[in-house]
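Apart from one protein chain that is not included, each protein chain of the complex appears where it belongs.
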Amino acid sequence: MLSLHLSALQVVIPLLAAPLCAIIRRPGITWLIALAVGIASCINSIAILLHINRFGEIVYSLGGWAAPFGIEYRIDSANALILLIISFIYLLGIIYAPVSIKSEVPEKSQGWLYTAWILCFTGLSGITISGDVFNVFVFLEVSSLSTYILISFGQDKRCLSAAFRYLVMGTIAATFYLIGVGFLYSLTGTLNMADLAQRLPDLISQNTVAVAFGFVIVGLAIKMALFPFHAWLPNAYAYAPNAVTAFLAGTATKAAVYVFIRLIFEVFPEDYFSGFTSSHHIILAVGIISAVITSAVAIFQNELKRLFAWSSIGQIGYIAVGVGLASTAGVAASFLHLFNHAIMKTAIFMAIGGLFIVTGSTTTAALKNAGRRMPWTMAAILIGGLSLIGVPFTTGFISKWYLVSASLEQNFWWLAGLILLGSLVTAAYVWKIVEIAYFRKDPNEQVVRQEAPLSLLIPTWILVVANIYFGIDARFSGSIATQAANTILGISP
Amino acid sequence: MKQHLILHVIAKIMIPFIMVFALYVQFHGDYGPGGGFQAGVIFGAGFILYGIVFGKEATMKIVPPPLVYTTAALGVLLYTGVGVAGMFLGGEFLNYSVLSADPVAGQHLGILLIEFGVGMTVASVMVILFLSFADYRQPDSQDTD
Amino acid sequence: MESLGIVNYWIVIALMMIGLYIVISANNLIKKIIGLNIFQSSVFILYISIGKVGGGTAPILLKEPTVYSNPLPHVLILTAIVVGVATTALGLALIVRIRSAFGTIDDQDVQQDIERN
Amino acid sequence: MMSASTIQLYCLVAPLVAVVLIATVGRVFPILYEAINASVAVLTFLLTLSLYSALGEGTIEPLVLFEPFVGVSIAIQAEPLGILFALMASFLWIVTSIYSFGYMRGHGETNLARFNIFFAIAISSAMGIALAANGFTLFLFYEVLTLSTFPLVTHAGTDKARRAGRVYLFLLLGTSVGMLLLALIWTWILTGTLDFRAGGILDGDISKTTLNILLVLYVFGIGKAALMPFHRWLPTAMVAPTPVSALLHAVAVVKAGVFSILKVSIYIFGIDLLQELEVHRYLAYVAAFTIVATAIIALRKDNLKARLAYSTVGQLSYIVLGALVANAAGIVGGGLHMLMHGFGKITLFFGAGAILVAAHKTEISQMRGIGRSMPVTMITFLIGCIAIVGAPPTGGMWSKWNLLLGAANTTDWLLLAALIIGSLLSAAYLLPIAVRAFYHPPDDGNETIKEAPVSILIAMIISAAGCIILFIAPDFAFELMSMITSSK
Partner (left out) sequence: MNAIELVVNFTLLGFLLVTALHISQTNRLFRAVMLFGIYSLLTASLFVSLDAVDVAFTEAAVGTCIATILMLSALSLTGSRKEVRYRRKNAAFAVCVSIALGVALAIGIMDMPQFADPNAPANLHVAPYYLQDSYSEIGIPNVVTSVLASYRGYDTLGEVVVIFTAGIGVIALLTGRSSKPKD
């Protein structure tokens, strides 16, 4: 009985919790509710994954109305993986939050912050499991609106203009997506993804389909901060509260990427993306250019959160490269990197939050002597950074391996070269940080050991350990990513 | 605007009608245009008119912000709760047919409840929006409008 | 009729263009929000136009057989309007706070203020 | 009795035990750092020896540690070449530990815990490279070695050290990630495996162009082999403390580089396939050019460590050349030279460090007559020089002889000439140092110089003795190398 409702629970649980928080409003209790939501969602997402492995795809008709007439959830290994990522990052983010939030947000507002956080999680879950293109829009807006709110909780006044800019960009993105959906609807009369997938092949030669495709892609590209639509991201990440940045870095763009992949490969006819329109070349080019260029921009940043925000744009570029390869191996690499990047980036931003608690600053200058002053915090940043470069024994290496082998599979040796070149650019900014933290000594200075609080370190190190574990034994993450790619590209395992 | 007598009198006459109209829209949505959302907006507009004419302090006395926050949340809870009830009664989430022995009656009941939830949340949020904007003071502002 | 048939869409396109133009070119944040609203409402008109059936009436069932317009776009746009006003409210609240923090609601001035620090 | 298969794992883990001990016991008794390192080093050496004896009884079973993803595993398997490398690395680690006791304290270095910990990690990864059963594992440990030696290079923490660290990291990471990783994944795509197999895994079905490109990627991608133009990291890394230089330039890092090249040529390409690729000849010319060019540069360097560094670059190219001439003699010569040069060069670096500690001299021109006050140092130094030149009575003779044979077999006289000229030039830049130390009258102030600390002297005597013993008893090395050449 319960297993039938697994998919619905993923949205229902936070949806019940959010208004409850708004009624209670006391920081401590709202945090507890948020934590309970996290635990329940994690268990639930694992259960969904197991259920799918055992019985295959979950289809759940909301309200009891069958698919094209009602809205349905449709969960296979691809969204199950994304759900898992989102739920775990959310849970760790919530565990991490109290101390970090206390230092940045006034007591009165904290209850609202947790409410918005739960709502954001609701939205992201809703996007991920939905099988209806319009429903995706609605939950996209739930997550976007709550993200704007979360960002505006930042300490620095610049968070306001960042949130506003994101709001404008995000609304344009959503409207573009809506235009695309409108065109699709006008041609097919349906909004259900599976139904669309059945009806679109007959219409493949119509310009309207191509334009709808373009609008949907551009809308989602803005949401996932794909170059050159990335302008909103650096400031949004830089000025949001640290705990929020950690959460957003691991989840916000991921759901959009997932919808992107789902739509272009599954909803649009087979070979529409790579064969008919050949737009995969564009995505490929955009991805690799952004991976290299934005990493280069990151070198010149002196504010850690902003630096790693630029790096996130670069990593989205790598994901886009995998998508642009339009092969099972490529999409598997994208999914794997989604998973791995969530682990490493969240850990980095969490550690930066720890740095902030100790030093009161997140500039690179604050890192001076950090290697000795707070070895655990700094080690987390270091390992995350090594993972971004793609050093062996970290998840980043596995991602690179998959991505490079996917591009070599199609004999794109130049692409493989560029991907690896990107790692070197990454190495430059990571090393800039490492040198400041470990190798800039001032012999006259007495360094007092002063570590970030345990409640920050524990979630951070859970992710660091996961990073190393999945860097050594990638069988789980690799196989589930491959399985996800297989389902999306329509190859039954 | 506290000194405008005409406004006071007319507002006092109009607001009850606005409220009644809101209720009409709320419950007549099944048969004509309208529904929870429109009713909520109109209901909220009634309070907003009150607020504009009689000032925000007076409005806050009638609808204290904490109460409005709670009703806004309760609306969402009601909606979700109806959905969950469907789950417990053996249907899917948001399946109203199982709420009653007769599916059509169940649908009726479900729609009535969720429309009420929508109306509650929307009306409350409209009041929240108005009060929040009205209550806000710029750090450098002098006027007490 | 044939040629007129698509004029609705042409005007919608023009409205969208104007809306997007205002969003990008406006320096004043409130004006940006107005632009966004125009952009969004023109998309609403697009949807409703898609659902229009010639000779139809509003989809409220009558006793006698009648041609009705398509109700689905109406439902979608109801939702979209609400989303739109939610965004507007949030955007305006942000603008009010930006005014408190920066003393201006002019985008360029805000950016200059940020760069100065 | 443990199975040989598990002993392999202990070889890798043993140095990590040292890390743990230093971090715990060592924190309380800092005096024990080197003692811990040395005793663990002895243990590692004994373990490696038992692997060597196990090899006599037949092939050692591979041990799979992890399987990161399907078809690619982290696995170790000792084979003759690896055991040769492991034996050398673990033995010289013992010697270096003894040496660094005297040096680091004599020279007043700080941060000894960090130094010794990363030293042990570096050895562990060198063992990992030595025992790697496939290209993937080799690459993993190769990168760990790069990263773990980085803090050693920048140990001084000065601007110069940081700059050197940056060059070091950029070149080594850049070549390995940009080319070696690319080549490995490419190989994996082509063949579906990365296992090191006798006779190679690549075969003639793959287009010659692809194979040529792959070979170039491998040879240049293994930046630790310091083939020109990717040799810059080695001289700049000279800012490191001398035990590190000894480790980098004699034992772990550079040998890991040439070892990888040997492994790739033997077990991924296979000598026969290598012969068929046109590009191996051009790469051999690059190596030959590197030999001559670095020798000429070394002649012009007055700084002792810089001269030794360029000498190292040249000698590494001997080994690369041995691999690239692609015949049995060349491979045997390459493998032997890895060993012989290891002993010779570590002696020379020990000497340079001893002079620094005892006499505070870094420039060759200042070293007139110091042989009189530091006789032991300079005699062992001389033996090291002879070993590098490749003259009897040192082991260097055997390796050079085989390399010459290998080059002669190709009937390419240019390569042969480069080898001979290189050796002559190395005599020209090394021997005068010793001659100057013994026969020139000492400069002012050089009379008061005392001999280096005892632990330094012991280390030097052991390594110099090693050079001579390898001349008398090189059989075990020949035996190991012949296992490879006969089994292909």
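Going in written order, the chains are labelled A, B, C and D, and every chain counts its residues from 1.
Definition applied: contacts are C-beta pairs under 8 Å (C-beta built on N, C-alpha and C of every residue); 3 or more make two chains touch, one makes a residue touch a chain.
Here the structure is a predicted model, which means the values were calculated and not measured.
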Exercise. Which chains here would be touched by the one that got left out?
Worked result: A, B, C
Problem set entry | Touching residue (missing chain; options A:186, A:410, A:455 or A:479) | A:186
Exercise. With respect to the chain omitted from the figure, which of A:53, A:206, A:278 or A:450 is a touching residue?
Worked result: A:206
Seminar exercise, completed: Contacting the left-out chain: of A:215, A:339, A:438 or A:470, that is A:215
For this session: Check the options B:48, B:85 or B:98 and report the residue that touches the missing chain.
Result: B:48
Seminar exercise, completed: Interface residues of chain A toward the undisplayed chain are 15, 18-19, 22, 62-63, 65, 68-71, 106, 108-109, 112-113, 115-116, 119, 122-123, 126, 134-135, 138-139, 141-142, 145-146, 148-149, 152-153, 179, 183, 185-191, 199, 206-208, 210-212, 214-215
Seminar exercise, completed: Where chain C meets the left-out chain, the residues are 2, 4-11, 13-22, 24-28, 30-31, 33-35, 37-38, 41, 44-45, 48-62, 67-79, 81-90, 92-97, 99-100, 105-108
Seminar exercise, completed: Per the touch rule stated above, chain B touches the missing chain via residues 25, 29-35, 37-38, 41-42, 44-45, 48, 65, 69, 72-73, 75-76, 79-80, 83, 93-94, 96, 103-104, 107-108, 110-111, 114-115, 117-118, 121-122, 124-126, 128-130, 132-139, 141, 145
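Everything below uses one rule, namely that only the chains that are shown with their structure count from here on.
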Seminar exercise, completed: Ranking A-D and A-B by C-beta pairs in contact puts on top A-D
Seminar exercise, completed: CA centroids of chain A and chain B: separation to the nearest Å works out as 36
Exercise. Using CA atom averages as chain centres, what separation in Å is found between chain A and chain C?
Worked result: 28
Seminar exercise, completed: Every touching pair of chains is listed here as A-B, A-C, A-D, B-C
For this session: Write out the stretch or stretches of chain A touching chain B in their complex.
Result: 5, 8, 12, 15-16, 18-20, 22-23, 25, 60-64
For this session: In the complex, go through chain C and note every residue touching chain A.
Result: 16, 20, 23, 29, 32, 36, 39-40, 43, 46-47, 50, 72-73, 76, 79-80, 83, 86-87, 90-91, 94-95, 97-98, 101-102, 110-111, 114, 117
Exercise. Considering the complex alone, what residue numbers of chain D touch chain A?
Worked result: 66-70, 72, 74, 139-140, 143-144, 147, 151, 154, 157, 161-162, 165-166, 169-170, 173-174, 177-178, 181-182, 185-186, 188-189, 213
